[in-house]
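A protein chain is absent from this complex, but the other protein chains hold their places.
Chain lettering (A, B, C, D and E) follows the sequence in which the chains are written, and residue indices restart at 1 in each chain.
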Amino acid sequence: MARILVINPNSSQSVTTSIDEALAPLRWPGGPTIDCVTLKEGPPGIETQAHVESVVEPIARRVGADTADAYVIACFSDPGLYLARETVRKPVVGIAESAILLAAGLAYRFGIIAILPTSIPRHLRYVRSLGFEHRLAGDRALGVGVEGLADRAAVIDKIVAAGSRLRDEDGAQVVLLGCAGMGRYRPELEDRLGIPVVDPCQAAVARATSLLALGYGKIA
Amino acid sequence: MARILVINPNSSQSVTTSIDEALAPLRWPGGPTIDCVTLKEGPPGIETQAHVESVVEPIARRVGADTADAYVIACFSDPGLYLARETVRKPVVGIAESAILLAAGLAYRFGIIAILPTSIPRHLRYVRSLGFEHRLAGDRALGVGVEGLADRAAVIDKIVAAGSRLRDEDGAQVVLLGCAGMGRYRPELEDRLGIPVVDPCQAAVARATSLLALGYGKIA
Amino acid sequence: MARILVINPNSSQSVTTSIDEALAPLRWPGGPTIDCVTLKEGPPGIETQAHVESVVEPIARRVGADTADAYVIACFSDPGLYLARETVRKPVVGIAESAILLAAGLAYRFGIIAILPTSIPRHLRYVRSLGFEHRLAGDRALGVGVEGLADRAAVIDKIVAAGSRLRDEDGAQVVLLGCAGMGRYRPELEDRLGIPVVDPCQAAVARATSLLALGYGKIA
Amino acid sequence: MARILVINPNSSQSVTTSIDEALAPLRWPGGPTIDCVTLKEGPPGIETQAHVESVVEPIARRVGADTADAYVIACFSDPGLYLARETVRKPVVGIAESAILLAAGLAYRFGIIAILPTSIPRHLRYVRSLGFEHRLAGDRALGVGVEGLADRAAVIDKIVAAGSRLRDEDGAQVVLLGCAGMGRYRPELEDRLGIPVVDPCQAAVARATSLLALGYGKIA
Amino acid sequence: MARILVINPNSSQSVTTSIDEALAPLRWPGGPTIDCVTLKEGPPGIETQAHVESVVEPIARRVGADTADAYVIACFSDPGLYLARETVRKPVVGIAESAILLAAGLAYRFGIIAILPTSIPRHLRYVRSLGFEHRLAGDRALGVGVEGLADRAAVIDKIVAAGSRLRDEDGAQVVLLGCAGMGRYRPELEDRLGIPVVDPCQAAVARATSLLALGYGKIA
Partner (left out) sequence: MARILVINPNSSQSVTTSIDEALAPLRWPGGPTIDCVTLKEGPPGIETQAHVESVVEPIARRVGADTADAYVIACFSDPGLYLARETVRKPVVGIAESAILLAAGLAYRFGIIAILPTSIPRHLRYVRSLGFEHRLAGDRALGVGVEGLADRAAVIDKIVAAGSRLRDEDGAQVVLLGCAGMGRYRPELEDRLGIPVVDPCQAAVARATSLLALGYGKIA
């Protein structure tokens, strides 16, 4: 039976738990096992380029040490994606690229909700490097740090506020959550925003599941 | 239990059977039921714009008359996609757009194998309208009609020839089969080409499965 | 003497009459005859994808049954353009593509005035498929249905309001009317907006006239 | 009665005569008068940037001194287009931009036939500045100077050779003649190439005629 | 010892003096001599297309008559750049293209501050012809003529106002001064705007210095 390893590269077990919880709809009898693990070497949250770089090699080591059939790197910066792909000859997917691919199939223009304003230039570079800049309606920041994401009501209000501007001012028809661990808010967010919301961890695990079912291996 | 209706818009039962056969890896206990049906009103093969247009309304009627949870239009022209989406408030996916989205996650540049040279301008317009022109390495035709697709050995040789040129001359890192019903050739094609091959019907059903699992509804 | 057949695919004779009236400047002694006809099978107005698809085959039949020298499909969705082109070996032009080509020669960035907000995604896809997305400054909707277009003063006020925002907020240097039958308002609209306004029916007939004069046949 | 002034900015009366001859299909009773004049100050042919620049101000003076209703600058470098537009509040069109707009309505991808290889970078910059780079299939040079264009048979053979490569290797569906004065070869070229050929002078005069008929003034 | 000739194509000696002053940081013992000269034939300021064209040939003559090792055309329209490059087999750089290249290395998206609104379409065409449209965040005009640039305090206030909108509304991360002679305001502007400011004359002379040091000749 196939197994997907989901690596949360920050050391916050609560984030891993949130990710795990949001993946419930992707678990079914006979379907792949989905194991969510916390990268102990990671920082509590990934907010800076230093945080991103610090987990690149640990992620690849974690990938190389696990005999899973596919791997998900559960941080919206897709840290270490290309190194991990060089490490194993099996599918390794990032949650940001997976969210973009899912969103691109839900509507023409998507908006991204960043945690911090400083992530936006990194998002723009990444969206461009994937060739999706024509699809990006906008990128707006919540202005809270990873630790601030724990206050459910406040976070949802902020996401709804940013998402509403993406929808109304920028023309986004679908909104991507630019952070792992908020997938469980999707139902409430979709209710309040009235447009689809993409949780990147769900997107990535669904994609890994498809790749495994169809027998694809290493991603180029 | 969820059910996906796959509509082959041409009237060739043998194509429907081939599609059905290639979907075996997407069937599992507890997973969605996948029903493949033939559109009796369709032409034997969809080769011209007249063929495309002739099935648009029949497809939408078929979609509207079936209580499936998601729908796949199994022709690489994605005929009637927007009309079908207007008809039901559930996911309707085309196989061409699904193949492109899957390919875009397998490698940077994809090539398309068209059946006939006359399909190529239609492909180019469609790829552009989806915003993926930067990803398209090339589009090359087999030069056989739909009826000629029955000769397995000859077809595979022609696909390998076209795919090799896409790979070597155009820089394609993954190849899309621009036709329904050839998914069962994937293993042999991947062996001979050495790069991933996308069967659009598999891509579409896998995508529909993900959309259902994640609770997405109507596509914008 | 050459003859151009202008097909209004909706069944509103009053729209056909308006189109016909706006074409007066393109009629001259010795020039092509311009015949405007109403597609009886069409819906009263073309507002939905179902309306668009319902006229595709009737338009092609009408084209195939008429020995005109060139054909104009007078609906801003350019319904059935590719099917009609497959039907006759003579020029068939759509009014939307013609309006875009004319506008692209009048200024760098054009804005589109849609009738309904639901038309905007269709416009965006179409503009992209033609490769003009860099020229599109914006697309704004009047928010009135086709039937509401009869109230001249109200419609002109709404067009001026939308056009002013396209000009001032979006940077449009020329405005396209995203609907047939409003060409007679051009003088008043240009007076009030201070920038050129393109009536797509005028644009299409002028283009058909040029193609005939220069001896071009079927459009690829 | 409207009058269009076509200015051949090189001093070769034979080129002006050729241009004039190719415009016959655009003259009809009641249509605009089309006057072709030679810019005496111009060089015998426009092959270098120095040639281009040397005619910019003379063209504008010629435009300013003539009470025509519209003006065509009949050199494929569109020299002095923006200056001429600043000089009169009437339509001034260049033949290169007009050829591109006409070609863009005849097929998706066009090829350009340059006289000299040194013109190609200038063409590319210009096509880009107009936003049509996605439509350009290729640009190939004849490798003859303006004076060499007089030998009809040799020139046609060279154009057919370059056009065939544009069609077969670059995917051009329509070919633009990147030079004034070759419009009379269109029938033979289209016969031999099997795809439409655009004479930029014809394209420009047809466009000017349309702009006048529809009452457009200064181009932004 | 290498020498760079900086040609101010307007006849305002005060502008030349300002340019010269802002180049102080690029002068060092052993570095290239930087000579700033005023083009006597030029208009007092370059505001219209007629002004631009009037200096094209005088600039090329000035370039051809001077044995400098590299040349800078110090007007943001880069007038006569291609003609000057055809005249000498040494580097000739324009200040607008140089400013764009420098800005593209300082941040992802740049904004341009135009003197007059009428310059903006010219800027857009030029940015596109260089292939940098994806990097352009916006272009906003001061609305003062060249003569109005003398009032230091007023000009700085206006630049800060336009630059703030480019930064806050358009997302510019760096601002280009779309005019020669304002480089000495850079420190104050950077202080008030909080983002880098590019003086095109400094950018061009720095680039010329690099090209000379590395032994590059004629620019293609």
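What we mean here is this: contacts are C-beta pairs under 8 Å (C-beta built on N, C-alpha and C of every residue); 3 or more make two chains touch, one makes a residue touch a chain.
All figures in this text were calculated on a predicted structure; none of them were measured in a lab.
*Asks:* Taking the entire complex into account, which one of E:L26, E:A50, E:L116 or E:I156 touches the absent chain?
*Replies:* If we include the chain that is not displayed, E:L26 is the one touching it.
*Asks:* Out of E:S18, E:T87, E:S119 or E:Q173, which touches the unshown chain?
*Replies:* E:Q173
*Asks:* May I ask which residue of E:V37, E:A50 or E:A107 touches the chain that does not appear here?
*Replies:* Missing-chain contact among the listed residues: E:A107.
*Asks:* Please output the residues of chain A touching the missing chain, sorted low to high.
*Replies:* Looking at chain A, the ones touching the missing chain are residues 48-50, 52-54, 56-57, 60, 80, 82-83, 85-87, 121-122, 125-126, 128-129, 131, 220.
*Asks:* Considering the whole complex, not just the chains shown, which residues of chain D touch the missing one?
*Replies:* Residues 121, 124-125, 128, 133 of chain D touch the chain absent from view.
*Asks:* For review purposes, identify every residue of chain E that touches the missing chain, sorted by number.
*Replies:* Missing-chain contacts on chain E: residues 25-26, 28-31, 93, 97-98, 101-102, 104-108, 130-132, 134-135, 173-174, 186-187, 195-196, 202-203, 206-207, 209-211, 213-217, 219-220.
What we mean here is this: only the chains that are shown with their structure count from here on.
*Asks:* Which of these, B-C, A-B or A-C, makes the same contacts as D-E in over half of the contact pairs?
*Replies:* Match found for D-E within B-C, A-B or A-C: B-C.
*Asks:* Determine the centre-to-centre distance between chain A and chain E, using the mean Cα coordinates as centres, and give it in whole Å.
*Replies:* Spacing between the chain centres: roughly 43 Å.
*Asks:* State, to the nearest whole Å, the distance from the C-alpha centre of chain C to the C-alpha centre of chain D.
*Replies:* Once rounded, the distance between the two centres reads 27 Å.
*Asks:* Hey, what residues on chain D touch two or more of the other chains?
*Replies:* Chain D, residues with two or more chain partners: 108, 130-131, 134, 173, 220.
*Asks:* Touch graph across the chains, line, ring, star, complete or other?
*Replies:* Graph shape here is other: it fits none of the named patterns.
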